[in-house]
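This is the structure I have questions about; it appears just below.
Omission of a single protein chain aside, the complex is shown with its protein chains in their original locations.
Chain nomenclature is as follows: A and B, assigned in order of appearance, with residue numbering initiated at 1 for each chain independently.
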Amino acid sequence: MTTLTLQATPQKSIPGDLAMWFFILAELLVFGVLFICYGITRFADPALFNAGQTHLHAGQAAWNTLFLITGSGTAVLAAHAIARLQYRQGSIFLVATFASGVLFVVNKLMEFASYLGQGYTLSTDNFWMFYLFLTFFHFLHVILGMVIIAAVWIKLQQGHYRNGQTAGVETATSYWHMVDLVWIVLFPLVYLIR
Amino acid sequence: MKTGFYIQWGLLTALTLIALMAPRWLEVEHYLLAGLAITTLTKGQIIIDQFMGLKRAPNWLRWTVTGWLWLVLGTLGLCFY
Partner (left out) sequence: MKYQSQAVAKPYFIAAIGLFIGQILFGLIMGLQYLWGDFLFPAIPFNVARMVHTNLLIVWLLFGFMGAAYYMIPEEAERELYSPKLAKLMFWVFLVAGALTVVSYLAVPYATLAKWSGNGLVATMGREFLEQPLYTKVGIVVVALVFLFNISMTLLAGRKTSISLVMILGLWGLAVFFLFSFYNPNNLVKDKYYWWWVVHLWVEGVWELILGAMLAFVLVKITGVDREVIEKWLYVIIAMTLITGIIGTGHHYFWIGTPAYWQWWGSIFSALEPIPFFMMTVFAFNMVNRRRREHPNKAATLWALGTGVMSFLGAGVWGFLHTLAPVNYYTHGSQITAAHGHMAFYGAYVMVVITMISYAMPLLRGREANSNRAQVLEMWSFWLMTIAMVFITLFLTAAGILQVWLQRISATPMSFMDTQDQLRLFYWLREFSGVIFAVGLVLYVISFFIKERKTANA
């Protein structure tokens, strides 16, 4: 069988750790399969999905997109700052990414509360089953992303990543970008397209 | 790096707002589908190439993630066509 080497080629390098990228690819596969199942089920019954979609708060979800994008942006800035040995700046940008996650989580919880308050559950119909599950599953990933960002922030305070050793930071920010990328597909899929 | 980065960031924000308004502007469903496909694809590609930095990563990784985006969006496009 073929063997995988953990060293990257000298010119082109993997951002962060290869093991994390395997994890990211596996996560993308999970979400990809879920999205396509949504698409196929919706294809079978467009009327049900269009009706369900009119009850969603697309504006609120757009805010959440902006939060995740902003968090991704500050994550890029954090990695750059740490690479240029500007640890204070890097630290602030990591906090900003974490804070954008907090905004996402609070906003999303309010949205969930609104739907559950109206009596929608996983058993309501296929649309709500998919909507609630997909967004909740993604929601858990945002929380995991925040945990990873927080862990890197703590390690930064402890004096890791000196001498521009940014692999650990890039490992964390790569995960965050993955969570963002998934949401970028999920947002138009459940809220916008008809 | 800085200028390019802020352009990308601004683009992501602008495309999100455009996508949000698209259902009101584009009443024909096929136009809406095309509009959302283009905005989503562009946003995803910015995240992959620039934010994740896969433009500078080995090809297998870059094209696996890019391939994921195209495959998922392509399949979804067929489902909604």
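Here is the rule we use: a contact is a pair of C-beta atoms (placed from the backbone, for glycine too) under 8 Å apart; a residue touches a chain by one contact, two chains touch by 3 or more.
Given the structure is predicted, the values throughout are model-derived calculations rather than measurements.
Undergrad: So there's a chain missing from this view; which of the remaining chains does it actually touch?
TA: Looking at the complete complex, the unshown chain comes into contact with A.
Undergrad: Out of A:Ala19, A:Val102 or A:Leu116, which touches the unshown chain?
TA: A:Ala19
Undergrad: Of the listed residues A:Leu85, A:Val102, A:Leu122 or A:Ile154, which contacts the missing chain in the full complex?
TA: Selected residue, touching the omitted chain: A:Leu122.
Undergrad: Residue by residue, what part of subunit A touches the chain that was omitted?
TA: 1, 3-4, 6, 17-20, 22-23, 26-27, 29-30, 33-34, 37, 122-123, 129-130, 133
By our rule, only the chains that are shown with their structure count from here on.
Undergrad: Compute the distance, rounded to whole Å, between the mean C-alpha positions of subunit A and subunit B.
TA: 15
Undergrad: Quick one: which bits of subunit B touch subunit A in the complex? Just the residue numbers, please.
TA: Going by the criterion above, the answer is residues 1, 5, 9, 12-13, 16-17, 19-20, 22-23, 29, 32-33, 36, 39-40, 43-44, 47-48, 50-54, 56-59, 61, 64-65, 68-69, 71-73, 75-76, 78-80.
Undergrad: Please name which positions on subunit A make contact with subunit B in the complex.
TA: Those residues of subunit A that touch subunit B are 8-9, 12-15, 21, 24-25, 28-29, 32, 35-36, 39-40, 42-43, 58-59, 62, 65-66, 69-70, 72-73, 75-77, 80, 170, 174, 177-178, 180-181, 184-185, 187-189, 192-194.
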